[in-house]
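Encoded as structure tokens, the structure appears first; notes follow it.
Take a look at chain A:
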Amino acid sequence: MPKLVLYKDRCKGCALCTLACPKHLLEISTEINRQGYYVISLAAPGKCNGCGLCAEMCPDMAIEVWR
Partner candidate 1 sequence: MYFDVIISGFGGQGILFMGNLLAHAAMLEGKNVTYMPAYGPEMRGGAANCTVVVADEEIGSPVIYHPHTAIVMNRPSLYKFGPRLLRGGLLVVNSSLVDPAEVIYKGINLLFVPANDLAREAGDDRLGNMAALGALITKTGVVRLQSLTDALSEVIQKKYRDLLPVNIKCLEKGATYVKNLKSQI
Partner candidate 2 sequence: MRKTEAVYNRKLVKGNEAIALGAIAAGCRFYAGYPITPQNEIPEFMAGRMPAVGGTFIQAESEIAAISMVMGAAATGARAMTSSSSPGISLKQEAISYMAGSEIPCVVVNVCRSGPGLGGISASQGDYFQATRGGGHGDYRTFVLAPHSVQESYDLTMLAFDIADRYRTPVLVLSDAVLGQMKEPVYLRGYKGREIRKPWALTGAKGRKARYLKSLYLNEGELTARNWKLFRKYRRMEKEIRYEMYLTEDAEAIVVAFGCAARILKTSIQMARTKGMRVGMFRPISLFPFPSQALAAISNRVNRFLVCELNTGQMVEDVRLAVKPGATVESCLCPGYIPTPNELFREIKKRYLASNP
Partner candidate 3 sequence: MKPVFKRPKSLYDVPFHYCPGCHHGIAHRLIAEAIDALGIQERVVAVASIGCSVFLYDYFAVDVLEAPHGRAPAVGTGIKRARPESIVFTYQGDGDLAAIGLAETIHAANRGEQLAVFFINNTIYGMTGGQMAPTTLPGQKTTTTPLGRRVIGEGAPLKMAEMIAALKPPAFVARVAVNNSKSIFQAKKAVQQAFRIQVEGKGYAFVEFLSACPTNWKMTPCEANRHVSEALIPEFPLGIFKGDL
């Protein structure tokens, strides 16, 4: 199963990844990181096919995708 690794402390909660995900699996969570941002989370990990578009879109390289 593909794996999405989120470096939470890098995330600035810009949500551009939520636009990039073709399946709309990413969303802003209620969790606040050390920088003070609401970080994103993967709503349904089982549905992620590891296309990597979210990582391509992330300006802060907070996302790593393994397949």
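Everything that follows uses one rule, which is that contacts are C-beta pairs under 8 Å (C-beta built on N, C-alpha and C of every residue); 3 or more make two chains touch, one makes a residue touch a chain; residues count from 1.
Regarding candidate selection, all candidates are chains of the complex that A comes from, given by their letters.
In this text the structure is predicted, and so the values were computed from the model without any measurement.
Screening 1, 2 or 3 for touch with chain A: in this complex the touching candidate is 3.
The touching residues of chain A, counted against candidate 3 in their complex, run 2-3, 9-10, 12-16, 18-20, 35, 37, 50-53, 55-61, 63-67.
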